[in-house]
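Missing here is one protein chain; the remaining ones are kept as they sit in the complex.
And then subunit A:
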Amino acid sequence: MAEVHIIGSLVGASEFPKSALCCHWEIIAGEFWSPVEGELAGQTHVDAPLDPELTVWNHPIDIHFTTTSLAGWPRLRVQVFHQDVFGRNELYGYGFAHLPCSPGLHKIDIATWRPVGTGADQLWSYFLGATPQLRNLDLIDSPTDRFRLITSSMGKVHLEIAVMPRNFGSNGIEL
C-alpha cells in the first residue's frame, strides 16, 4: 500500500478588501484514501496584521494518508472569513487546490471567490454585513453545475505544502 505525507502550512492571505481574516480549511480525499494521523480540518486564528498587505496564519498542516488508488487525490478546501470590529464573521471567499503529486515543496496560491446573489441581496449585505453563502460546500471543489451562480472574485490564500510519497515507485507509479 502506498502512503503519502502532506506536511506544510497555510501561510496566509493577501489581496482581500480587508486584512482581518481567518480561514477554515479541510482536506478532502477520495474513498480509497484513509487518513492515519493528523488533523483533516481546522480553523486558523484571526489575524489583524500591522502590515495590511499580508495576513499571517502560519497554520501547520501535517497529514499521513494511505491509499490503494490514485483516484480522489487529496484536495484542500478553504473558506475565508473577515472578522469586523464587532466580532462578526463575514464570508470573504471560497477556494480549493489539488494537493500536488510530485515530491518536494510546493508554493500554491489559491484564488478565491464568493457568491454575490441578486441586487437585493447585495443591498442587504451592504447595510447588514451578511453575505450569501453556499448551502452545499461540495460545490467549492466539485465540477457540478455552477452556471446559475453569480460570484465576485476575491483575494488569494497562500499555501506551502511539502509532499512525501512512499512506495509509489514499487507499484509502478511515477510521480
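FYI, a residue touches a chain if its C-beta (ideal position, glycine included) is under 8 Å from a C-beta of that chain, and two chains touch if they have at least 3 such contacts; residues count from 1.
Please note the rule applied: contacts and distances are computed from a predicted model.
Engineer: The chain that is not shown, which UniProt protein name from "E2 ubiquitin-conjugating enzyme", "B9 domain-containing protein 1", "Retinal outer segment membrane protein 1b" or "Trafficking protein particle complex subunit" does it carry?
Structural biologist: "B9 domain-containing protein 1"
Engineer: Even though one chain is hidden, which residues of subunit A still touch it in the full complex?
Structural biologist: Touch set of subunit A with respect to the missing chain: 5, 7-9, 11-12, 22, 36-39, 42-51, 53-56, 58-62, 64, 83, 102-105, 160, 162, 164-170, 175.
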